[in-house]
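Heads up, this is only part of the complex; the chains shown haven't been moved.
Chain IDs A and B follow the sequence of writing; residue 1 opens each chain.
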Amino acid sequence: MASPVELLSLTNPVFKSYVFWVGVLVIKIVLMSLLTAIQRFKTKTFANPEDLMSPKLKVKFDDPNVERVRRAHRNDLENILPFFAIGLLYVLTNPSAWLAINLFRAVGIARIVHTIVYAVVVVPQPSRALAFFVALGATVYMALQVIAAAAF
Amino acid sequence: MASPVELLSLTNPVFKSYVFWVGVLVIKIVLMSLLTAIQRFKTKTFANPEDLMSPKLKVKFDDPNVERVRRAHRNDLENILPFFAIGLLYVLTNPSAWLAINLFRAVGIARIVHTIVYAVVVVPQPSRALAFFVALGATVYMALQVIAAAAF
């Protein structure tokens, strides 16, 4: 078995791919905050009294555009953050490079598509469901491989 | 001190245990999405217009069964995801195998119990509080050990 030294080097194409997609998805997640802020200013929907730009405004929690971005953001936390943890451990199980790189790509692309069809341009279902399940399926597969590697 | 090479190998029983429980908990977290979906379909509670299965339905945000699963899910993000980060660093501090393995087990089992008594079969308190504090206590202990290892 390859040692962690080689597995966690950027000379390992599997680790390199993991690192690339984590970088991209971290930026994607934090951009959701800016997307939320844009919607808050556009719709003048602020959740805290100290955020109100004018004394005429009141705190508001139910703007559908703000809430949509917040749901997409929360969905990212629910799905991308577990991928970060399991992806690293999956790299350490020394998987087939072709499969692993395509799983990381699938998660990365599916989660970007998920955000676009959910919170940027609303596209009818099942586009969001499909994007969701591609990333979920890849994550579950990696988790099962990781459990198998640890259990036997 | 053992080197990261040995610490992050599956031949290290502490790392093996960490890997096993992260795998199990990742699957547990993503299953919460399916549990939410089941409750959404059962109670016809959909948060987005494009998710409505029939033109007669309207978006709805206050179904108690859906919200209960969502609270359990969010509680997972608040507690399991920090454990993923601190658990890995705790492995790298080369802790006593017996203690570390039992801490990981405690977190894993406590968080599964937490979900069951919160979102599957509602069990009166203090069952949920106990499950919550077992995992929290183990996580804080690991964090303090990690801080001590880094500070001295």
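Here are some notes:
FYI, a residue touches a chain if its C-beta (ideal position, glycine included) is under 8 Å from a C-beta of that chain, and two chains touch if they have at least 3 such contacts.
This is a predicted model, so every value here is computed, not measured.
Shown chains number 2; the total number of identical copies in the complete complex of this file is 3.
In this text, only the chains that are shown with their structure count from here on.
If you average the CA atoms of chain A and of chain B, the two centres end up 17 Å from each other. Remark: chain B residues 4-5, 8-10, 16-17, 19-20, 22-24, 26-27, 29-30, 32-33, 47-48, 50-51, 73-74, 77, 81, 84-85, 88 touch chain A in the complex. Those residues of chain A that touch chain B in the shared complex are 1, 3-5, 8, 67-68, 71, 74, 77-79, 81-82, 85-86, 88-89, 92-93, 118, 122-125, 128, 132, 136, 139-140, 143-144, 146-147, 149-151.
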